[in-house]
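And then chain A:
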Amino acid sequence: MLMALGAPLITALTGQSPTEFHPEAIDPALGGLPKGPWGGISAEHPLGVEPATGRDVLARVVWGARLSLLISLLATLLATTIGTVLGLVAGFQGGWADMVIGRLMDLLMSFPSLIFMIALMSVAPDGNRELMLVAVLGLFGWPYIGRIVRGQAMALAGREFVEAARVLGATRRAILFREVLPNLTGPILVVATLSIPGYIATEAGLSFLGVGVRPPTPSWGQMIASAVPWYAADPVYFLVPGLFLLVTVLAFNVVGDALGDLR
Partner candidate 1 sequence: MTLLDVKDLRVSFGETRAVDGLSFSLERGRVLGLVGESGCGKSVTSLAVMGLLNGATTSGEIWFDGQELLGSDRRAVRRLRGDRLAMIFQDPLSSLNPYYPVGFQIAEAYRAHRRTSRKQARAIVVRMLDRVGIPEAERRARDYPHQFSGGMRQRVMIAMALCLEPELIIADEPTTALDVTVQAQILALLDTLRAEYGTAVLLITHDLGVVAGTADEVVVMYGGRAVERGEVHALFEDPREPYTRRLLAAVPRIDRPVPDRLETL
Partner candidate 2 sequence: GQGGGTAAAPQGTAGAKAGVLHVLASIDLEHLDPARNYVTSSMDVGRLIYRTLTTNAAAPGPAGGEIVPDLATDLGTPTDGARTWTFTLKEGVKFEDGRPITSKDIKYGVERTFAPEFPEGPPYARMWLRGGDTYKGPLNGEGLKSIETPDDRTIVFRLNRPVADFGSAVSMPFFAPVPKDKEAGVAYDNRPFSSGPYKIEKFEPKKRIELVRNEHWDRSTDTVRKGLPDRIVIDLNLDPAVIDQRMIAGQGEDANAVQFEPIGAASVAQVLTNPALKERLVTGESINTRFLSLNTSRKPLDQVKVRQAIAYALDKEALRTVRGGPIAGDIATALLPPAIPGHRKEDPYPADVAKAKALLAEAGFASGIDLVLDAPATPGGKAQGEAIQASLGRAGIRVKINEISSSAFWSTVGNASQQHDLVIDGWTPDWTGASTYLPNVLDGRFIVKQGNQNRAHYDSTEVNKRFDEIAAMTDAAAAATAYGELATRIMRDAPVVPFLWDKSAFLTGGNVTGAYGHVAFVGRVDLATVGLKSAR
């Protein structure tokens, strides 16, 4: 997280831009293999350089972190907001609203989402890819949060303190947002935290499959995808973004897990 925010700073410090080519750091005769062992790790390029272009891996990884995290956080925000509101309404209101929202969730969860997301992204008009990724991830992500919120809201709706509020003359809105929602912040926070790594991985997966953000903006998924052919010749190039991704996802999972245990 820090790394993402500090991306401009880190690149300023190392003096490397994520898009600048460094032909001197690679050997064209060997297909552009970085010069030197361990993927061309040197004082100048602490995590080595990208084969074939010589771009600085550290700079790309930190800029990629910025993008990956931004997209997944926004997607989480979007999915959580939609999921919470619709889940609350469905779980609390029941009846007709529950049926419509429930069906919608069923529908979205029946989509082979990865295939569909890829297909959608591949036909989507050329616009702001980042926003589109957020929208698509959010669209297919909210039912999972919505379902949990709905269940919790349903359980809470049967609790006597909700009845008590009604007897006191509280409006439906007041009950939903003053009485029920505060009791859901815990689970919502946990689910949201646990869904972030999913979005990071999915974003990376989409970029990995070539329908993510546009070059030259680096993203982890893209870096890993372009490292795939090199995994035998230059494993470091593949491992660096891979490990960053793994560690980040793991970190969010651990935090979410700990939050879940706290409750």
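With respect to how the candidates were assembled, all candidates are chains of the complex that A comes from, given by their letters.
FYI, a contact is a pair of C-beta atoms (placed from the backbone, for glycine too) under 8 Å apart; a residue touches a chain by one contact, two chains touch by 3 or more; residues count from 1.
Keep in mind that what you see is a predicted model, and the values were worked out from it rather than measured.
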Complex member in contact with chain A (any copy), out of 1 or 2: 2
Quick check: in the complex, which residue numbers of chain A touch candidate 2? 19-21, 23, 26-33, 51-53, 122, 126, 210, 214-216, 225-226, 228-234
